[in-house]
Structures are given as C-alpha cells and as structure tokens.
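Beneath this line is the structure, given in structure tokens, with notes to follow.
Every protein chain except one is present and positioned as in the full complex.
Labels A, B and C are assigned to the chains in the order they are written; within every chain, residues are numbered from 1.
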Amino acid sequence: MVTKDLMNEFINTQFPQSKITVEHVDGESATIRHKITDAELRPGGTVAGPVMFLVADCALYVGILGRIGIVPLAVTTNMNINFLRKPSADRDIIGVCKLIKVGKTLAIGEVSVYSEGLADPVAHAVGTYAIPPKKD
Amino acid sequence: MVTKDLMNEFINTQFPQSKITVEHVDGESATIRHKITDAELRPGGTVAGPVMFLVADCALYVGILGRIGIVPLAVTTNMNINFLRKPSADRDIIGVCKLIKVGKTLAIGEVSVYSEGLADPVAHAVGTYAIPPKKD
Amino acid sequence: MVTKDLMNEFINTQFPQSKITVEHVDGESATIRHKITDAELRPGGTVAGPVMFLVADCALYVGILGRIGIVPLAVTTNMNINFLRKPSADRDIIGVCKLIKVGKTLAIGEVSVYSEGLADPVAHAVGTYAIPPKKD
Partner (left out) sequence: MVTKDLMNEFINTQFPQSKITVEHVDGESATIRHKITDAELRPGGTVAGPVMFLVADCALYVGILGRIGIVPLAVTTNMNINFLRKPSADRDIIGVCKLIKVGKTLAIGEVSVYSEGLADPVAHAVGTYAIPPKKD
C-alpha cells in the first residue's frame, strides 16, 4: 500500500515545479490540492485552464499509483476534460479522482475538480494512463 | 480580418505568463509556437503535459478568433487530447489548428501538436469553445 | 417533475426502434435498460458498440429531461465513451446517468454502462447536450 507521505515525496520529484499536495490516497480514489497564487491566474481573476488540466492529470496519476504501486513510467494517453464553471481566484484547486478500471496495460479514472470549499465542480475529466509491462 | 500582429498582442495579454507566439492565422487555421525552456520540462527530459494542453487550447483559441474576430469572453468547454509520443526536450512546441465548425454558440477545431521540425505529432486534440451571444 | 411513466412514453416515440425502458429518473440521475436480443449481438457473442453508445446517449437524455422537463429539441453535441470490458451476450444492458452540470444552454452528465447484475461497468461515458433557448 502506497502511503500519502510516500506519494507526496514521489509527486514532488515528478512534478517539481508544481504546487501539489496529496491529501488522500486509498487504492480506489485520491484527493490532491494545488495551491493557487498569482502565477496560476489569468486576467479577469480566474485559474488558468492548464492548471485544471494538471490537477486532473495528477489526481488520476496519484489514484492509479495508489492502486498499482509507484510505477514512474505510467504515461497519460488520453484526457477528456469538460470545463463547467469559472474557478475562484482565491481558493486552492482540489482534484478528487475515482478509479473506473485498472487493467494490466490501461487504467482509467474520472476526476472532479473543485475550488476548495465550494460544492459545485469547476471541471470534470476522464483520463487513461498506459501502464508499462512488468519486467521479470 | 484579424492579423497575426493583432492576435499576438491579444494573446500576450490573455496568456501573460506564457511563451506563445502566433505564427499564422487565416480564418480556417492557425499555427502557434511555445518556447521550451527548463521551466517546461519534467524529469526525464520531456515537455510537461499541461504545456501541450496549453498549446492545444491556445491554438484553438487563435484559430476561432481568427474567424470570428477578437471575442475575449470565448471559453473552452471541452478538450479531448491524445498523447502520442514523447516530445523533444530541446525543441519548441508547435500547435496547428484546423477549424471543424464555427457556429453561433459553439466552435470546434482540431489541433496537431509537434516538436518543431519533427514530422510526427506528439499530441492531437479536439476542443470546443463557447462563444458568448452578441449584444446589440 | 417528469415521472418515469411519462418519460417512457416520450422515449418510445423518440427512439422508436429501440428496446429501452426507463427504470428510474429523479432530477439528479436516471437508470435505463436496453433489452438484448440476437439483433444487438456481434460475432463472438458480445453486445455491439453502437448499442452501448445508444444506452449512454439515451440515459443522459433521460437524466437531463428529468431535470429540465421534456424538451424534445435537446441534441447531443459531444460524447466521450471508454469501453472497459466485454459485455455479456445474455444480459440486458443498464445505463446509469449522473448529471454533472445542467446550465442554460449546455448540460453534462456521466453514464456508467453495465451488463445487468454484474458489478463492474462495461463502458463509461461523459456527454454534453445542447438545450434550445426558451421561447417566450
């Protein structure tokens, strides 16, 4: 079982310039937080789309690794993201992943993305990772 | 008709922290370039996924605005992106958008994303923007 | 509030050649059943992909109309479907829709598709409908 602390250490090395903290991981789901500072905002006071993509992608990655163990070579093959509402400029972004299927070569999950503390999601994504074959 | 220079000026205000240059725009298609520096790389020497998402999203935005004129309130509603190959760490990322349909309220286009100078795309995306209704 | 009976009557007129029954609808979610006969099968004894697409599309339609009332002009604009497992040839297909966002012009929901009685979904879809503007 991959602990939250181990996952945080790993994510910080994989996404070094990011501002992500793993808040929960349990083999079925994962929750991450992305700190929002001026660097993540766009004119008009909203969080940039690529930040929400990053949160969706990273939450799915954490969710999958929480199930299969830390496999650094897993790569995103597909991500479908719907943007639902304008995120708040002064709240962190939270990504909540639920795994849909983890197979031998492909893993799929969905991620709801929130402005922290608000009930309605700002984005929703479904993505697929390719898992490298195990070597003996 | 929106010129390349006008579009560059606009994009620089909308994506201020980005490193994007509009190279071509003609009402049917658009090409943009994203400069790659150490800040865009991930461990292992590849361009981070959110950078490719940004290029796809921005190329589509430029493509649509090249058709309908500069409408700053257009927002991405959906983006489906397939990651195809590992991008080169030492080449700029190029996004080439072709519009599929520009309707009154929704505009759809596809974007092929390349490492500059290489023939095979590193990613392919299809996205939708919602266009705000015109006021009289 | 749109009742299950009213919805069944409506769906039977909209999808006349289909074999769909609405089993539940409550404004937040909907469940439909598609009868499986030899006509829905492909060689090898599996349910054809377009049947699963139909179930996803119809479950989302029922889910949305359960919220906004029966608006026959709502049309699918986007559907992203992941196929997860081979469906059983001798079980009905069940679609369970959960609405993600119902706005004024666009409504989005997700659908898990099952072979009846089996716990693991055979497909998962996220789709968008465009809702026609209300006339006065």
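Here are a few things to note about the model shown:
Here is the rule we use: contacts are C-beta pairs under 8 Å (C-beta built on N, C-alpha and C of every residue); 3 or more make two chains touch, one makes a residue touch a chain.
Values in this document were obtained by computation on a predicted structure and should not be read as measured data.
Among A:L6, A:A89 or A:A130, only A:A130 touches the chain that is left out of the view. Considering the full assembly, B:P121 is the residue among B:G49, B:G66, B:P87 or B:P121 that touches the omitted chain. Interface with the hidden chain, as seen from chain B, comprises residues 80, 82, 84-85, 100-101, 108, 110, 120-121, 124, 126, 128.
For chain A, the list of residues touching the undisplayed chain reads 77-78, 80, 105-106, 128, 130. Taking the whole complex into account, chain C touches the unshown chain at residues 13-17, 39, 42-43, 48-51, 53-54, 57, 75-83.
One rule holds for everything that comes next: only the chains that are shown with their structure count from here on.
Ranked by how close its mean Cα position lies to the mean of all protein Cα atoms, the top chain is A.
The distance from the centre of chain A to the centre of chain C, each centre being the mean of the chain's C-alpha atoms, comes to 28 Å. Annotation: 33 Å between the Cα-based centres of chain B and chain C. Separating the CA-averaged centres of chain A and chain B is a span of 22 Å. Within chain C, the positions touching two or more other chains are listed as 80, 128.
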